[in-house]
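Okay, here's the structure, questions in a sec.
The complex is shown incomplete by one protein chain, all other protein chains being positioned as in the whole.
And now, chain A:
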Amino acid sequence: MKKIDLFETFENAEDELMEDLTDMSPEISDEKLEKLLAVSERNYKMKKEETEGTRKEKYKEDESTVSGVERVKRTVWLRPLTMAASLVLIGATVAGSVALLNRGKMTKTDETTASDIAGDKEALKELCSNAPSHYDKLKASYKVVRIYDDITDVLDAQVEYDTKEDSVFVHRQQENSSESGYDSWNMKEFIYKNKIATIDLDNNWYDVLPYDISNEHLVAVENFWDPKGVFDLDYPWLGIAERLWSDWDIIGKDTVCGRECTVIEQLTDNGKLTAYFDAETGVELKYSYEGISVLGDSDGIEKTHTAKTEFEVTDIKYDDDAGHLITPLEFRQMIEEGGYRSEIREKDRYGNDVDPESANDLSYLGVSDISVTTTTVTSEQTTMTTTTDDTEIIFTTPVFEEPDAENMSFDAELGKIALAMVKKEEADVKFKINMAALNLADEYLEFSVDPEIAEEWDGILCSPVDGSSGLTDKVYYLLVDEPEFSNIKEMRRFGRSVYSANSIDLKRLNKMTAYLPDDLEQGDMISREQLRKIVEYRGKLYKLYYYLGIGHLSPVYFEDYPVIIADRTNTSFRAFIPFDINYNIEPATEEELQFQEVYFVFDTEYNDWRIEREYDRYDAGVYKKLADKVRGQ
């Protein structure tokens, strides 16, 4: 049996129950409505002004730079929808597309000399066909609005592309509506090593499937960062890739999100296409089409539809300006820390069977090989050994590297942030997670364990039945009464409120926890990975029963002495935070002070600073020496 709080059961209810919950919800009084309306109206007006200002900038035309090329009518291949509610792009359509590509005739009647245009066009094709060679990193936000007959598909996305890692991260929020219905998606995807790992944020699942981005039929995003397929009629057809006929014109220049662009245009009887390419990198920054589209439906029958597509990059940064990009390992950690359910499909996107045994394996995204030793851990932590993929996490403290004087300062703002974060770490994260299972109920679980694994716990495993310790083949978990956290996911997320995704401390915290499968029965054998301090089993938290106390004593920080900031960049800095490891509550002299050396990184997921690693420095006098250096500047 499990214990529940009756009305908490309704939290995160299914959509179907919302009507009932709405009917039983409190009425909103007229007075309250007016207050809430006033707030919404105020925010609406502010955002509308911002949007109107941006739109005017966006559509401003520089007529002096548009060349006077006579436009001619030509046939054009049109972009189909990715996930249209009632249109399905099938494999057979690929073959059909070749015939469609050849539809219509091309005539050229403009007066500009052919060689002039050809030269510019060739240069443009060369630039765009090798776009990724013109940058190392790209971070961008973009929007795509596609309207096909009565179907409207709106995509807002952020993308990060690392050319060296050959990885792509996308956060995609998409809405699709028509007379037949409405649907929406909120997904994060990571394309790497011919696989795509997907997190469905609305429905809390993830999966990993094969994915060849260079030959992908239904691509997750517009491949605007690598538009080589645009100008190459032999390029494998992609559902979203822009394809142009052999005849199109450069019509001038324009600016898109601050980048100078070369603008091309193609006009046919079916419609008009305009595209904008970054003049420096060849990345496609904007595209618009209006006209008709011919697509195959789910039965392979071609139909003509009205079509309008607007794609635009709203923000883009390259290389150093792009800052940190999400790495494969960070994406893996995002999945693991998010507690998403592993969703196994029967078939992948290519129609092949998915092997449930190896499905959704995240190891290809990397494994952390950081090893760090420290002498600062509490006795509880020193006696605990944790393993990650059979790798023990050990801690080492490297030798202190003193920064140059010119790279140090008493930066009050960053110092305040740093001090607040380490205090939060001590008072909140370490305390709450260590104390997460302070109140233990009488109810317990008993499992069997391999004696070799039990030995790794150095004889501290105990029994609540008879109080014996040094168990060798059994483990007991006691139910946590009134836990600090509802579940492990919440606990791990709490750790992220202080630690960066790469932090060894976060790794250690996460390795304190494990999920026990619902079908595990008492008496069953548990594995090394399941033998953790805190486990979640059938919706409840349990703590491993062992004889050491939980105690944690926080160091004392002396705020009369300033935090020293060193090696500052836009995305990282080091902080030297004075404290006394002897937990003296009387202020020490500056000469006696020890300090914590804490490395901070700017975490783009939370848009805030996070602790990446930290070391306690015990030698007296070092802090004073550093402070004197700063003062002597």
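As a convention for this text, a contact is a pair of C-beta atoms (placed from the backbone, for glycine too) under 8 Å apart; a residue touches a chain by one contact, two chains touch by 3 or more; residues count from 1.
We adopt the following convention: contacts and distances are computed from a predicted model.
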Tell me the UniProt protein name of the chain this structure doesn't show, selecting from "Quinoprotein dehydrogenase-associated SoxYZ-like carrier", "RNA polymerase sigma-70 factor, ECF subfamily", "Ubiquinone biosynthesis O-methyltransferase" or "ABC-type quaternary amine transporter".
"RNA polymerase sigma-70 factor, ECF subfamily"
Taking the full complex into account, find the residue in A:K272, A:K423, A:R493 or A:K511 that is in contact with the omitted chain.
A:R493
Hidden partner chain, touching residue among A:T22, A:S363 or A:T589
A:T22
Answer key for A:A13, A:V367 or A:V465 versus the chain not shown reads A:A13
Chain A residues that touch the omitted chain in the full complex
1-15, 17-18, 20-22, 24-28, 33, 36-37, 39-41, 43-44, 47-48, 51, 147, 152, 154, 173, 175, 177, 179, 181-182, 184, 186, 201-202, 428, 486, 490, 493-494, 496-497, 518, 538, 606
